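Removed: one protein chain of the complex. Kept in place: all other protein chains.
Going by the order they are written in, the chains are A, B and C; count residues from 1 in each one.
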Amino acid sequence: MGLLPAPLLAATLLGAPLLVAGGQQGNFVTDLVAKLSPVEIPWPLLVLIGALLGSGFFLLLVFITPYAMLAIWAERKVGGHIQCRIGPKRVGPFGLLQSIADAIKLLVKEDTIPAGADKLLFVFAPALVLASAIAMFAAVPFAPDVWFTDLNLGVFFIVAISSLTTIGVIMAGWSSANKWSLYGAMRMAASVISYEVPLGISLLVPVLVSGTFSLREAALAQEGWGGAAWYLFRDPFVLPAFLLFYTASLAETKRAPFDLPEAESELVAGFHTEYSGMRFSFFFLEEYAAMFVVSAIGALYFLGGWAFPGLTPLVEHLFGRGWIFNAVAIGVFSAKALFLVFVMMWLRWTLPRIRIDQVMTLGYKYLTPLSLACLLGAAAWELYVVPLFGGGG
Amino acid sequence: MERIAFALFAAIAVGGGLVALFHRSIVHSAFALMGTFLGISGLFVLLGADFLAVVQLLIYVGGILVLILFGLMLTKPDPSERKLRRVLLVLAAVAVPAAILVARIASAARWAAAEGPLPDPKPAAREIGFLFLLKDAYLIPFELAAFLLTVALVGAVFLARQPHPPPPGGEDR
Amino acid sequence: MSEPARAATAPPRPVPPGAGDEHWVGDLRPGEREVLLDVKTQDMEINMGPQHPSTHGVLRVLLRADGEIVTGAQPHLGYLHRCAEKIGESVEFLQYLPYTDRYDYLAAMNNNLGYSMAVEKLMGVEVPERAQWIRTIFAELNRIGSHLISFGTYGLDIGAFTPFFYAFREREWMMALFEKVCGARLTYSYIRIGGVFNDLPEGWLEELGRFCDVFEEKWVEYNDLLSHNHIFVERTRNVGILPAEKAIAWGCTGPMLRGSGVAWDLRRDAPYSMYPRLEFDVCLGAGLKGTLGDCWDRYFVKLLEMKESIRILRQCLRQIGPGPVMADVPKTIRVPAGAGYVGVENPRGELGHYIVSDGGKISRRCRVRGPSFCNLSILGEMMPGTMLADSVAIIGSIDIVVGETDR
Partner (left out) sequence: MSLGAYLAVATALFVLGLAMMIARRNLLYVLMGIELILNAANLNFVAFARYAAPAGGEAALRGQVFALIVILLAVAEAAVALAIVLHAYSLFDTVRPEEPDLLRE
């Protein structure tokens, strides 16, 4: 099965520019290689090594898969409790191993390709989708000193890479030779094109406030004793921007109520109707990875990153900025991001799905102008109001 | 090592272009074009233009390619496309020697400071922003580009609409 | 004209100028409509079903769609055809009773009732009063159960998963009540020709009273959850509008007809069983959220009817008295020669049985008028001009049970 090399290759392709763009700083894989090597290795080589090891294998196997499995378990548990059920409980304690059982089931399932399908694109599409998820994941910092790569264009890069997912979905829908899949693909394309605009513009608000595209720097700037340093509370325009961002990111990650590309009551399963086994699980992994990434952006850019009033400053005061601080930071950051993921699940199990023309109306008529207004308002605030309080810009 | 990265990206870019040119199915061509865009994005990174690389990804892959795919879905491909013209082969035969020739000329010419390893690139996003807005050098192009985008948006919407109101009942949809 | 095997052989349904203002979904203004309709496209044929999550079984609808806009729809039936009527002409009267359970399996009690009443009418049997009360109770209880499924699956069609489970929570209790009486949970055959199979167990009526109390509380919850949810309202209002004249002309019955504001309910207009002695309102769609006769109205009529059923159940609880539950009916039923039609108000509309007997043990003709079948016939009329997502909403609001359309 020539499937596994495909995502790895794609991850390499994406990972290489990603890591070069990060400069020679590298990640901890490259640092380790550089330290262990007796001779000095030129940095582009390190970058390539880092791309191969760090971006591809490492992220995929060590991080995304367990996270996605946990998220899938959590989704089913949350859904269960919302629906007066219990959810999975048989496999392992609290059903925790349910996702592993599902993964094994998916892996051993027959891998079918429809007769009329465009085989090359059909096989390549899930790889592309997964690769983009990996590349997105790679740009998220978890703590001040824990990150796969510290991009100075972090959030910009994530938004750009997320468009690769769209291409992958269109590819999957088109190559499946199934009209429902095609519907899903076109809906995906339409909604992503429309919602990338409000998403990008509402993200520009914290970018404007922080003055950096780097997620890590933005999070560092929000540390402090109180929660007042969080950008969410910085001025009256960031909170609406956050809500707009969250709404648009629901559409970007095709979560309910914007799950039109895979609307099961309308399009059977949308763009992945014809997929089975391993390839299907790739789409699943991507969905949960994307959920986490957008939630992480929300946490880092709006909700103060790893700062928590009282807790992180205390830890810093007691132990300095060593590994304890980093561990606490990872915990706080994960809690915030996972809370946003939980809200996504909550919404999914609560709200009905909206229609495609309503999606377009909402995107173009409401979200885009509102996000523009937020951006203008935040800019004016930074320009005219912040100097009044003696703040520097 | 930079050579390997360069070879990889160049191969993706040119290979994508070749597939796009020669593949019979236009949808495959469009997806092959994605390879070209990605490859060029990588080359931009190697040239130290990281901001441009991300913009390339965002605009070309996320925007223009999706637009082209939309166009593909909304039009009917021409059946005569199945047979490629001979011109194609001739042009492709021209492409490779021409590229080599240009490379020879370029390396023969004495470009300033083109020798030896280059210093590492610096992040450019902020500087580009300053260039565009604060130093007056590029303010007018910037504003013109914004104006152009607005005009293009309005124009595209206007053009894509029905040229004439549909005659009552006689629309052959 | 024979029905074309594929929609392709049928001439394309012309889109009326102005794209059918009455059909048009949402409130698009003329300019927006042009943007949607201008690009020259080909219509695409899609099979919705027989394996599709929202056709409620094995219905197959052949859609012709222009992008997201449905331009034609043709329901194809018969995937669940089990020759129920033919069986009715081959087996004895009592033997046929279990088959009636299977047409609208969500309202099996009502089906039993309809068939029993038709045979009783031909036989001239007088059903004891207690049996009549029990029949009324079960008919109404099953109406609640059937509407609960309809409510839940309609939520699923629109994309909300959770109401389905809430509905099943109450339906489970209802089925437990049934189980206590007749031991079955889906196909009961409890209402027999001449009465009911056996008397109610001890304490059953008290539990029914508790059920009524709890259900009324939960009913409010359903409305909070779905009926007044903004997205749900936006998805269903002004969608699939069925004017009253059209509903009558196409022979729609039940909530489908009442959703269009036509007050027609066999329980009131052709009273049977104990309904003449009960006080209840006929619930009507009122165009509360949009135009009269849209999907929301059809949906809300069902919710109102659940509440009305609770009211009926309480009256039954007050009035029911002791007595025999079975008339004196011979083991082998022989029906005098003759023909008769009895229609009862099923959850989905009028279920009619037309039975012709030649005086033997087996009916000569056993014709069933299924409400879902008649209601479904209007699908091809309602769908064109709506969007793909609306077509799901419309099929859901027609609320078919494929077992009954195909029988």
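Definition applied: a residue touches a chain if its C-beta (ideal position, glycine included) is under 8 Å from a C-beta of that chain, and two chains touch if they have at least 3 such contacts.
Note that the coordinates shown come from a computational prediction; the quantities given were computed from them, not determined experimentally.
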Mind pulling the chain B residues that touch the left-out chain? 2-3, 6, 10, 13-14, 17-18, 20-21, 26, 29-30, 33, 36-37, 40, 43-44, 46-49, 51-52, 55-56, 59-60, 63-64, 67-68, 70-72, 74-78, 80-81, 84-85, 87-88, 91-92, 94-96, 98-100, 102-107, 111-114, 118-119, 121-122, 124, 127-128, 131-132, 135, 137-138, 141, 145, 148-149, 151-153, 155-160, 162-163
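FYI, only the chains that are shown with their structure count from here on.
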On a C-alpha centroid basis, what's the spacing between chain A and chain C, in Å? 45
Going by the touch rule set out above, which residues of chain B reach two or more other chains? none
Multi-chain contacts in chain A, i.e. residues touching at least two other chains, fall at 186
Chain A contact footprint on chain B (complex, rising order): 1-2, 4-5, 8, 12, 25, 27-28, 31, 34, 38, 41-42, 45-46, 50-51, 53-55, 57-58, 61-63, 65-67, 69-70, 73, 120, 123, 125
Listed in rising order, the residues of chain A that touch chain C in the complex are 79, 82-85, 179-180, 183, 186, 256-257, 259-260, 263-266, 268, 348-358
Under the definition above, what is the set of chain A residues touching chain B in their complex? 13-14, 16-17, 20-21, 23-24, 42-45, 47-48, 118, 120-121, 152-153, 156-157, 159-164, 166-167, 170-171, 174, 182, 186, 189, 192-193, 196, 213
